[in-house]
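Have a look at this one before I ask anything.
For this view, one protein chain was removed and the others were kept in their places.
The first chain written gets the first letter, and so on, giving A, B and C; residue counts start at 1 in each chain.
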Amino acid sequence: MQVFFSIGVDALAYGMVLFIISIGLSVTMGLMRVVNLAHGAFAMIGGYIASYAARDLGLPYGFAIILAVIGTIIIAIPLERFLYRRIYGAPELTQVLMTIGITFCVIGLANYVFGPTLKTIPLPAELQGPVNLGFRTIAAHKLFAIGCGVVVALGLWFLIERTSFGVKLRASVDNTAMAASLGVRTRIVYAASFALAVGLAAFGGVIGAELLPVEPYYALRYMVTFLVVVSVGGAGSIPGALIACLLLGAIDTTGRYLVPEYGEFFFYLAVIAIVWVFPRGLLGRAK
Amino acid sequence: MKKLILAAAAAILLSGAAYADVIKIGVVGPFSGPFAIQGKNFKAGIDAYIATHGNKVGNDTIEVLYRDVPQADPAQSKALAQELVVKEGVQYLAGFYFTPDAMAVTPLLQQANVPLVVMNAATSAIVTKSPYVVRTSFTTWQTSAPMAKIARERGVEKAITVVSDYGPGVDAENAFKTTFEKEGGKVVESIRMPLSTNDFSPIMQRVRNSGAQAVFAFLPSGPTTLGFVKAYNENGLKEAGVQFLAPGDLTQESDLPALGDAALGILTTFHYAIAHDSPENRAFVEAARKAIGNPAELSFPSVGAYDGMHVIYKMIEATGGKQDAKKAVDAVKGLAWESPRGPVSIDPETRHITQNIYLREVAKGSDGAYYNKEIKTFEKQPDPGLAAAK
Amino acid sequence: MSAIFEVERLKKSFGGLDVTKDVSLSMAKGDRIALIGPNGAGKTTFVNLVTGHLQPNSGRVLMDGEDISKFNPMRRVKAGLVRSFQVTRLFSEMTPEEHVALAILQREGKSGRLAGNFHAMPQVMREMGSILETLNLGTLATVPVGEIAYGQQRLLEIALAMALRPKVLLLDEPAAGVPHSDTFLIENALAQLPDDLAVLMIEHDMDLVFRFAKRVVVLAAGEIIFDGSPRAVTDDARVREAYLGSYAHASSAA
Partner (left out) sequence: MSATEISAPFEQAKPMRRPWQRDLAGVLIIGVAAVAGYFLFPDNLALLTRIIAIMLLVLSLDLVTGYCGVATLGHAALFGAGAYAAGIAAVTFGITEPLSMVAIGAIAGAVAGLVSGVVILRGHGLAQLVLSIAVIHLFHEAANKASTYTGGSDGLSGIAPDPVFGLFAFDLWGRTAYVFGIGLLILVFVLLRILVRSPFGTLCRGIRQDPIRVSAMGASVKASLIKMYVISGAVAGVGGALNAVSTQVVGLDSLSFTNSAEALVMLVLGGAGSLYGALVGTIVFMWFEHVVSAANPFHWLTIVGALLIAVVLFAPKGLYGTAVTLMKRFIGSRQ
C-alpha cells in the first residue's frame, strides 16, 4: 500500500511536469492545427533565459520565471510573423519540415551561444530539499510543479471555455473566413494564441528543468514525449492532455518501478493500446 | 579509366610516405548533437597537444581533419573513415567516442594501412578487432572494477547496481558485480533502465526497498546524470546512508556545476580528474582550457585525445613519416610516458593503456567550484575486461 | 416481379433520439424511386444504414433475397449495392479517365494488380470511353478533376456508379449544388442508366423528381409516410402536413 502511494506521488509529479510543458503544444496542434515540432525549442529557450537570469544575474526565482516567459514570447514574435504565418493551414508535412528546420537552428544557436554544458536554474530555498509526506519524502519542487500544473489546467480551461478570447479562438479555428467576416481579427487571435502556447512552453521548460535539464539538445530530446502525450490526449483538449499526462506518467512510473529493464516496452505498448482503443486520442474531436 | 583511378588512389596512399611533408590525421567524433561537448573535448585535447608540442614531427607538418558523427552511427562512421582514408589520404585515424563507431572502422585498417587510435570508446573488445587499434582512453571495466574493492573495503556487504541499458552500462554492471562478489560481497539486485529514462524516482524507491548499503550506478555523461543524482538525494537515500558509487563518467567535470551540492560526497573511480595534481596536468589543463574556450566545458575525453596525439606523434617519429601501420603500432607497444593523468603505458599485448585508477570524491573547493578530489590510487591497472570476456 | 432489394423494419436511434423508425422498403428491377422528405427527415441516415456505414439497432437489408445486414460497406458494393454522395467525393488530382478506369478495374477485381496500366487494357479503355462519352465527359478525360466544373464533377459521380455496374443504385441528391440551368445534364445522365437497374434517388428538386420517378417515397421524422405515384404525393394530407409543419417548426426554432 505504501508502495502504491509512493509510486502514485511520483507519477503525479512526473505527469504534471509533462502536462505543463506539453499543454502549449496541444494548443498549437489542436486549436491552431500546426504540428509545431519546435515546441521543445521554445521550452528550452525559456529554460536558458531563466537560468541566465537566476544563476548569472542572481535574480529571484519567480522573477526569472516571468522573465523567461516574456523573453521567449518576444523571441517568438518575429518567428510567428515571418515563419509560422506562412504555414498556417499548410499540409502537415510542410509544417513538420519548417518546424524541424527552426528546431535545428535553435539547437545550433544554443550550442554556439551557451555552449553544450547543462544549465541549471537555482531553486529558492523553500523549493529545495525534501518534504515529508508521512509515508515518504518528496522533493518540494515536485509539489510546486504539481501545483503549477493544476493552476495552468484551470486557467487554460477558463480562458478557452469562458472568455471572449476563447470564443474568438475557437471560432477562428473552426472557420477562419466566417470568424473574420464576423469581425474577429483572426491574425491577432492566431498571434495571441501562438504567444500563449510559446509562453506555456517556456513556463514548462523552467518548472520542468529539475526533471528535464536544459542543454542544447533538449529541443529534440524530449520532443517525442511531448508529441506522444498531446496526441494520446487528443490534440486541443485540455482535459484530454491532462488525463493523458497523468495516465502515461503513471504507466511510465509504474513500469520503471516494476520492470525497469522493460520500461520502454511498457510505455510504448501502453501508448499503442490506448490509441488502439481511442484512435483519435482520449478526448480528441472527430474531424 | 579504372586503372587510372586505382593508380591515382595508390599514389595518394603511397605519396604520404616519401614526398609529402603534410601528415593528415582524421578524427571522427560527436561534434554536434547531444554529445557535442565530448567532441569539443577531443578537439581541445588535440589542440592542447599541438599547442604544447608544435605541429611538426621531424620535417613533417601535422594536419588534423575533423568529421562529425553526432550520435552512435556505425555506418556513417565507416563511410567517413573510408572517405578520410581514400579522399583525404589520412595516415592516422583517431577519435571515436562511441564503441560501435570504432568497431565499424576496424575492418578497414588492414587494407588502408592506417592505425586507429581510440580516444574514448570504452568497450574492451575493440582492440581485439584489429591489430592496428591502440587505445589511450579507458575501458568501463577498468574504471568500474576498482570501485567494487572500495565498496568492500568500506564494509559494504550488500550492493545494488543501477545502469543504463546499453553496452557500457552492462559492462559496468558486470565489472562491478564480478569483482564485488569475488571480494565476498553480494549484489542483491541489478537494475537496467532504458537510456531514455527521465524520472528516476521510481528507481530510487526500488533501491531503497532493496535494503542495499550502496548503490553502484552507471549512466552516460550528460543530462540524465543530473536527474539521477537529484533523485538520489530527494528520495532520502543520502540521508538513509546508502553510499553512492559510480565510475567517473557520472561526475565528469563539465556536469559538476549543474549537479552542485547534490553531488557532494559521491565516490567515483576513474582514470582522470582535472584536479589531478602534477606539473604535467597543470600544463595540460592550462593549454586545454585555452583551446576549449570556456574552461567549464573541459572534461575527461580531452585527456584521451591528448595522449592519443602523443601516441600518434611517437608513431610518426618511428616511421619517419612513412605510411606503415604495422611499424607504427609496433613502435608504441610498451611505450610508457607521464600523462596528465599520471604514469601510463601501452600494454604490448592488448594495445590498451595501462594506467592508474583513482578513487575520487566530489568536493567543493575554496573558490566555491566543485571538483573530483583524488583520495586513493590503484596503480598500473590493466584492462580486466578482456580477461573477463574470455 | 420479385424484389431485388428489400429493407425490413430498419431502426436506428442516436442517444434517445429515434432517427429511423421502423422503415421498410422494397425495390424491383428497373424501379425508379424518389425518396423525398423535409430536412432532418433522416434520408441520409437511411442511405448510411443501408450501405453499411452505420449499424442499425434492428432490421434487415436484403439483396436478391440474400441478407446483407452483416456485410461491411465494401461487401455490399460487391453485392451490387452502390451509392453516390450528396457532396462530391472525388480524387481531385486524378483525371476522369483514371476515376472510371479504377472503378471498372475494381469491379473486375483487378484493382490490386501491381503491374500493367489501364491504358494497355483494351476492354477497360473501351468501356471507359463509352461511359465518358455517354455522359459527355470525353473532352475532359485527361483533366485533373480539381480543375473541372462542379456540374461535371456530379456527372462523374454518376459515371463512377455506372462503371461499378450495380444492381441497386442509391443516388444522394445527384443535382445538389448544380445550377438549375444545368440540371438537364444530370437528368440526361440519369436517363442513360441501364433499364434493369433499380434506382433510389434522394432529391429536393421536385421537377426532377416528377420527371424521373415512377414512384415516390416520403420520409418524415424517420418514418415512411407515403409510398405511391408522383401524381398522388402532392395531394396527400400527411405529406403536406409534414412539409408545412416542419417549416413552421423550423421558423419558430430559428
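As a convention for this text, contacts are C-beta pairs under 8 Å (C-beta built on N, C-alpha and C of every residue); 3 or more make two chains touch, one makes a residue touch a chain.
Just so it is clear, the structure is predicted and the values come from calculations on it, not from any experiment.
In terms of the touch definition stated at the top, the absent chain reaches A, B, C within the entire complex. Residue C:Met74 is the one among C:Met74, C:Ala191 or C:Ala237 that touches the chain missing from this view. For the chain left out of this panel, the touching residue among B:Ala79, B:Ala363 or B:Ala388 is B:Ala79.
If you put the hidden chain back, the residue from C:Gly40, C:Gly129 or C:Pro230 that touches it is C:Gly129.
Set against the missing chain, the residues C:Ala120, C:Ala191 or C:Ala237 yield one that touches it, C:Ala120.
Set against the missing chain, the residues A:Asn111, A:Ser193 or A:Thr254 yield one that touches it, A:Asn111. Where chain A meets the omitted chain, the residues involved are 29, 35, 83, 86-87, 90, 92-94, 96-98, 100-109, 111-112, 224, 227-228, 230-232, 235, 264-265, 268-269, 271-272, 275-276, 278-281, 284, 287. Taking the whole complex into account, chain B touches the unshown chain at residues 1, 5, 8-9, 31-33, 36, 39-40, 66-68, 71-76, 78-80, 82-83, 85-87, 99-100, 103-104, 106-108, 111-112, 123, 125, 129, 165-168, 170, 194. Of the residues in chain C, those that touch the hidden partner chain are 51, 73-75, 77-78, 82-83, 85, 89-94, 98, 101-103, 105-107, 110-120, 122, 125, 129, 141-142, 160, 164.
Note that in this section only the chains that are shown with their structure count from here on.
Under the contact definition stated at the top, no chain borders both chain A and chain B.
Of all the chains, the one whose CA centre sits at the greatest distance from that of chain B is C. A straight line joining the Cα centres of chain A and chain B is 36 Å long.
If each chain is reduced to the centroid of its CA atoms, chain B and chain C end up 72 Å from each other.
Each chain gets one centre point, the mean of its Cα atoms, and the points for chain A and chain C are 48 Å apart.
Chain B has no residue in contact with two or more other chains. Annotation for chain C: no residues touch two or more other chains.
For chain B in complex with chain A, the residues that touch the partner chain are 32-34, 36-37, 40, 165, 191-194, 196-199, 201-203, 205-206, 209, 222-223, 226-227, 230, 233-236, 254-255, 257-258, 260, 293-294, 296-297. Those residues of chain A that touch chain B in the shared complex are 3, 6-7, 10, 13-14, 108, 111, 115-120, 130, 136-139, 142, 210-213, 215-218, 221-222, 225, 252-254, 256-257, 260-261, 263-264.
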